[in-house]
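After the structure tokens below, expect a handful of questions from me.
One protein chain is absent from this view; the other protein chains keep their places.
Let's turn to chain A:
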Amino acid sequence: MDNSMCQVYEDEIQSLEEEIKLLTEQYEDIQQESTFYSEEEILMAIKSFQSDFQGESKGHESLPDLKAQLESLEADLSFLMKFTSIQFTSHSKKTVERTRNRTVQKHRLSGNCYSLSFQLEFQLLEMQDKEKVSTVITDLSVVMESGEDVNVSKFVSRTEERGDLLAFFRSLSSYAEWFEHRRRTFLHFK
């Protein structure tokens, strides 16, 4: 009798811990997504010497560690934008669904590759099946300002249909590079 009571409590503990984890993630998502700090506020934070940073819960890193981490991540991002010539000018995401095995986020992204600019909206679905995490893009919508080129609009609608975000970026890079080369060549002859 006692053993089965123990089991009931233990099951409830496990289920409550999972729910707490989920709620914490939901809370953090909404906090992250509804907050915005300007560049000045961020600079001030970087310059700050707050010696006793008391986070809301334990396990927070020290201020110097956070600064170093931010610096390293920004260096990586800056390198990638330079290397790929893909500059993202704005990015917003909103978590629309979060359950134990499934997360759906809505993304809005704009940027340019050389002189070609684009605006994207898509939904990112992440599913956890045992150890494997699978990532799928749905509802992709692409806006590009190269209306003059019929091939571009055909290509854009095809990638939209198939949700092929990867193909979009791979082709964007090569097309933009070609376009840039052509543009420079024309300028040269002016």
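Quick note on the criterion: a contact is a pair of C-beta atoms (placed from the backbone, for glycine too) under 8 Å apart; a residue touches a chain by one contact, two chains touch by 3 or more; residues count from 1.
Rule of thumb we're sticking to: contacts and distances are computed from a predicted model.
J.: Report the protein name recorded by UniProt for the chain absent from the figure; options are "Proteasome subunit beta", "TATA box-binding protein-associated factor RNA polymerase I subunit B", "Phosphatase 2A Regulatory Subunit A helical domain-containing protein" or "Centromere protein O".
T.: "Centromere protein O"
J.: So which bits of chain A touch the chain we can't see?
T.: Counting only chain A, the missing chain is touched by 2, 5-6, 9-10, 12-13, 16-17, 19-20, 23-24, 26-27, 30-32, 34-37, 41-42, 44-46, 48, 50, 53-55, 60-61, 63, 66-67, 69-70, 72-77, 79-80, 83-84, 86, 88, 91-94, 107, 109, 124, 134-138, 140, 162-167, 169-170, 173-174.
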